[in-house]
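Shown here: the complex without one of its protein chains, the others still in place.
This part shows chain A:
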Amino acid sequence: MLVSKQWLQEFVDVRHKTGQELADLITKSGIEVEGVEVRDADLNNIVVGRVLTKEKHPEADKLNVTTVDIGQEEPVQIVCGAPNVDAGQDVIVARVGARLPGIKIKRAKLRGVVSEGMICSLEELGFEKKYIREDEQDGIHTFREPVTPGQDVLELLGLHDEVLELGLTPNRSDCLSMYGVAHEVAGILNTTPVFPSVEVPEAASSTAVTVQLDSEACTFYAAREIRDITIGESPLWLKNRLIANGIRPINNVVDITNFVLLETGQPLHAFDANKLGQQIVVRQAKAGETFQTLDEVERTLDPSMLVITDGERPVALAGVMGGANTEVDSATTSIVLESAYFAPTSVRKTSRVLGLRSDSSSRFEKGVDPRRVVLALDRAAMLIAELAGGTVLSGTAEAGTLQLEDHLIEGSVSYINHRLGMEIEGTVMKDLLERLGLEVELSADALTVSVPTRRQDLMIPADLAEEVARLYGYDALTSSLPREASRGFLPKRNQHRRKMRQLLQGAGLSQAITYSLTSEQRAMQFNEQQDLHPVKLAMPISEARSTLRTSLIPGLLEVAQHNVARQHADLAYYELGSVYLQRDASLETLPLEQEMLAGIMVGLAEQHRVHGTHVKTDFFVIKGIVETLAEALDVPLTYEAAAMQSMHPGRTARILLDGEAIGFVGQVHPGLSKEEYGLKEVYVFELDAMALHSKVARVYQEISRFPSMTRDVAIVLDRSVSASEVEAVIMQAAGPLLKQVELFDVYTGDNVGADQKSFAFSLRYQNKERTLVDEEVTTAHQQVIEALQSSFKAELRS
């Protein structure tokens, strides 16, 4: 909402405050003023000039030499390049010494002819093009109103003004009008606002217009009929007001409806009475009904939309925009003026469905003040009679009712003080609320407040607390802390997350945070659960951010792609975040949000060039990180070969905990990583983060005082047998004395058969109670060897 200080002055005395001072006061009491424009900041010495003579410039075709009366004893000579300049015109002259945005006017010689000043266009005064008349777009401005040479143009155009831009929150729609702003400012300045009285000069004959309401979305509709209008340009003062508030003047009737809208906040609409007829019926639109709005767009309506009709065809989209079929134009002589109360939700919906917002819809959808519906109609009728020479027929055609009663709030002084933690006297509260134009009764602690219809945001005692606080000022608020002590703690799952993060960072991985939304295709990559339904946005901004992820890996691949493309070929990142798993095909329930821990590694895991050493990331490097994590978190993970479409068929392991799959680790399928992410060799893991949260409490294990014995066993067996299978058999066979198994050598090659390999394990035996005897270790070890032979047909290597 733009507020002209000059206009505001008509209702509240603000002369003693600058625009900025006013802005600070308004901001401090709750409505943020986003800017103050001093309209004459870059302008001075600009006066009315009357062009006395015009001659062609002797040396230049496009220039004219004029003499102009600027109210001084002698006329001045001004060289002017505008094509539309002519003798007899009243124009804008920037005198020698004048300031315009970006220019200072000096006495000059133009192609040998002296020029003492400049004849200006409105654009040169800083007006936007949209405010300039069609025929003056490329030339100078000429006054059509009676003006006197030498008169201050800035005064005439209302430019000795400051305009405040209010950033209104949705609750303060009462300030979408000058009246509303006047009430607010008067409250802040502790004065009483004054509003113009409205008296409609009615003719003897009465209107024959009838109104019929066929929908509950319109609770009240009023219309006045005005005849013998002369459509023309509005007077300067009216145009100045509209321009200051950002609205383009069109003609006197339309300008008056816009002026009253800005003044009262009540949207009005004028129909050409000859095109409309005598009947108005308000109803819901019919399915498929089409209608051309004033912006010349053909619109297809549906039954959720409210329309004004002439009994047959729609003539306006209620509260949103009028129709081309009843538009007021230069030939109009009679009008029907509408003022109504439309249900906010109806207007809001229509405007949203059609993508059509107007100054009218933005007010109706927040609820206009019922008390101003008729007031605004009469105010406009009065102005049209005055400025467009109209005859207002007597009577108002109307239908429906308005809620005009005040709203009562039963509050108390103690409630407000408790809520604020302040100690404000009841009489002070009464005074503050009365400044806002509310009626207040104070009796002991009880505070009964009668709220006029214009303040629909004040409903309950808490709302009064805010009004008191914002006018009293928060600077007076003391500080305290909640009195009751409370047990503060970081929940276990948060502690678990911090531990996982610390471990992975210690292992060299940095944390990434990526977007939860990705493309539909990437959303389902790396999660091969067959029963998942993609969770898609109804109206995404782009396809690339349209679907919720079911795996963290695609996001991490994008991170790797970004960095590798920027010469960072060695990377290690992890992410801890949710994936969204929807198993309900109807999508009516919320998806499962599963927190995953994922990692990605590319290039070298370690490099010390000066020492000539490096470790290239491979399957075992990234698996080692998962193992380290599992060890530190006390969760016994196991691994088995896995086949996944997006992963390398021979370098991927499923990760299991107590036999349940909780994730995977391996190399991304080189075809996929290369083609889609431009990465040759990428290793990743992804795990259910909360499954890693061990529930096992650690208990101290006695440290054995007795020495251990180590025996090695080397076997040759079939190449297809996995190390973990062999290890399981060893653990099973050895009995309780076996404390540790370590695979220390794997061999394939010339010394074993083509489909064979060799494993060498080191087995450590220990007894907690006593020193081991050679024979018992031999027995246990023999059991291991026999088990290996029988389970895998393993041959012993010497």
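Methods note: a residue touches a chain if its C-beta (ideal position, glycine included) is under 8 Å from a C-beta of that chain, and two chains touch if they have at least 3 such contacts; residues count from 1.
Quick note on the criterion: contacts and distances are computed from a predicted model.
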| item | value |
| --- | --- |
| Chain not present in the shown complex, as UniProt names it (candidates "ATP-binding cassette domain-containing protein", "Formate dehydrogenase major subunit", "Phenylalanine--tRNA ligase alpha subunit" or "Sugar ABC transporter permease") | "Phenylalanine--tRNA ligase alpha subunit" |
| Residue touching the undisplayed chain, where the options are A:H418, A:K616, A:K680 or A:K768 | A:H418 |
| Of A:G288, A:G488 or A:G659, the residue in touch with the unshown chain | A:G488 |
| Which residue of A:A41, A:I513, A:A661 or A:A723 touches the chain not shown here | A:I513 |
| Contact partner of the left-out chain, one of A:P170, A:G288 or A:G749 | A:P170 |
| Interface with the undisplayed chain - residues on chain A | 27-30, 32, 169-173, 344-345, 348-349, 365-366, 418-422, 460-463, 465-466, 469-470, 474-475, 477-491, 494, 498, 501, 504-517, 535-541, 545, 548, 559, 562-563, 566, 568, 571-574, 577-578, 580, 587-588, 590-591, 593, 605-606, 608, 610-611, 613 |
